[in-house]
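My questions all concern the structure below.
Of the protein chains in this complex, one is absent; all others appear in place.
The chains carry the letters A and B, assigned in the order they are written, with residues numbered from 1 in each.
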Amino acid sequence: MSLRIENLSKSFDGGTSVLDDVSLTVAEGEFVALLGPSGSGKTTLLNAISGLLSPDRGRILLDGEDITHLPAGKRRFGMVFQSYALFRHMSVAQNVEFGLRVLKGAERPSKSARRARVAELLDLIEMGDLGDRYPAQLSGGQQQRVAMARALAIDPRLLLLDEPFSALDAQVRQTLRASVRELQRKVGVAAILVTHDQTEAFAIADRVAVMNEGLIDQIGSPEELRAAPATPFVRSFLEAGT
Amino acid sequence: MIRTFAIAGSLALGIAASGPAQAQDEILNVSYDIARELYAAINPAFLDQYEGGDALTISQSHAGSSKQARAILQGLQADLVTFNQVLDVEILAENGFVAEDWQDQFPNNASPYYSLPAFMVREGNPQEIDGWDDLARDGVSVIFPNPKTSGNGRYTYLAAWAWALEEFDGDEDRVREYMNAVLDNVEVFDTGGRGATTTFVERGIGDVLVTFEAEALNISGQTEGYETVVPAQSLLAEFPVAVVERVAEQRGTGEVARDYLNFLYSTEGQEILASFNNRVHDEAVVEANADRFPETDLFTVEDVFGSWTEAQETHFGSGGVLDQLLRN
Partner (left out) sequence: MRRPLLIALAMLFAFAVIVLPVAAIFTRAFAEGAGVWLSAITAPETRAAIWLTILTALIVLPINIVFGLCAAWAIARFRFPGRRALLILIEIPFAISPIVAGLCFLLVYGAYGPVGAALQPYGLQLMFNLTGIVLVSLFVTCPFVVREVLPVLAVTGEDEERAALTLGASGWQIFSYVTFPNITWPLLYGAILATARAIGEFGAVSVVSGAIRGQTMTLPLQIELLYNDYNTTGAFAAATVLALLALVTLILRGLIAAFHPARGATS
């Protein structure tokens, strides 16, 4: 799969443009991080990609197909939220199963098929025997992993992560970061992660896009960015991050 | 938004609940508050002797007659009205619901029965209350409802005024003096007839309750320890009836409504009315009940005050005579 974002722009009622002519490509299996301070537009960009937000101008192409105005539910992008957004009235297993349960008609797998897939995913996140627990009974890290599994259950073409680790303490964050990266590699799905934490972005991503006031100042591998920061902002942001 | 959907939903209900054209085998008699028992007795008697009575239903609605009149103006589907205030039928006439000459449509000014303000006293009449002059006497405690809020109270007030006018040969100063004295003797002003009765009977306050003779007879007939005293003069209280033409025409019930009201003038109807302590006009029935209804001279509102509307404006309106008297 290849994702191509062309000249995306978005402004809100105040007239301030939150996204200013942003372009980006993501290749199959690639892990891209959107890095920047708050207000840089990174979450807006992610929401536009997921379909939760409609851009004013520009296009989003998936494998050449224009999905700019395709409803979020039809894009088959798995999304992990900052607040995990687990369904509090459902068990872990039911949470993970959700994406499969809401499929319609012929697409919907049988109950046993669903159950098997859920078990598979729970093993993947090493929570195989916690399927009957409820989100309130889980730690932050566990909830995060369930959110991942839930997003992966629908066999997504793209994984979108919105500051998924910011609510966790440093220790957990590191471990989780590593396991997410490993998971992503194993499954082979492309991923876009939004973060303000430079260490995190550099540790997890293949390429990092540094955003500033609605623009992508520079995009490249962590090494490229460190070696040759393209703008004063990038330079100062990276310095501040170290 | 809620209301829009609610309206839509209830419209559907309305279709179910109201039906397109209502069946013509039902008529609605919109009446005043205390006439419940009366019409509970009248209706079966009417249906018994009426051709087609088996297929006919008579529905009753009872509330304050002014409230009923207003409801009819807003669409309450009354085929006929049986009120206790002429004013309320007048309002219907003014708005085209009832014929302008409604009072000529039935005998006795379209009033099949009548009553008059009278006195109810405690057994033995310890205070010896015989007439209107006694109400102004020192030390007599009088109970009647507030004329501002009660038709019953208004009748009492006007009756006293009318008596005083005649007694004092039209000297308005002396009339006002008298009225003041009476009002001063009122211990409690209840808002309605029911309240006044409760005060007098259940709370035991007052020496005399001024109310319609029919009421007084009903109560003293049912409860021990009370007597009814009819003053030598009083005020005619008519109970007007009328067909609500606008509704009856639409529903095709005009004939039935007229027949029903005419029944009230038949011997049987008049007997039932008399059994509820109302005075009637049918000579035979009057004779048979002569001992229960002592003779009394009746003034009419038209004679003394010109019309109900004039009486209302002059006395009961804001700043009217009653207000002036109460201020002293």
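Note that in this section contacts are C-beta pairs under 8 Å (C-beta built on N, C-alpha and C of every residue); 3 or more make two chains touch, one makes a residue touch a chain.
Keep in mind the model is a prediction, meaning the values are calculated, not measured.
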Chain not shown: contacting residue from B:Leu28, B:Ala69 or B:Val243: B:Leu28
Among A:Arg76, A:Arg115 or A:Arg157, residue touching the chain not depicted: A:Arg76
Which of A:Arg150, A:Arg173 or A:His196 contacts the chain that the document leaves out: A:Arg150
Where the missing chain touches chain B, by residue: 1-3, 5-7, 9-11, 13-15, 17-21, 28, 33-34, 36-37, 59-63, 68, 71, 73-77, 194, 197
Touch residues of chain A, complete complex, unshown partner: 50-52, 72-79, 81, 83, 85-90, 98-99, 101-104, 150-151, 154
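Keep in mind that, in the parts below, only the chains that are shown with their structure count from here on.
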Whole-Å separation of chain centres (CA-atom averages), chain A against chain B: 81
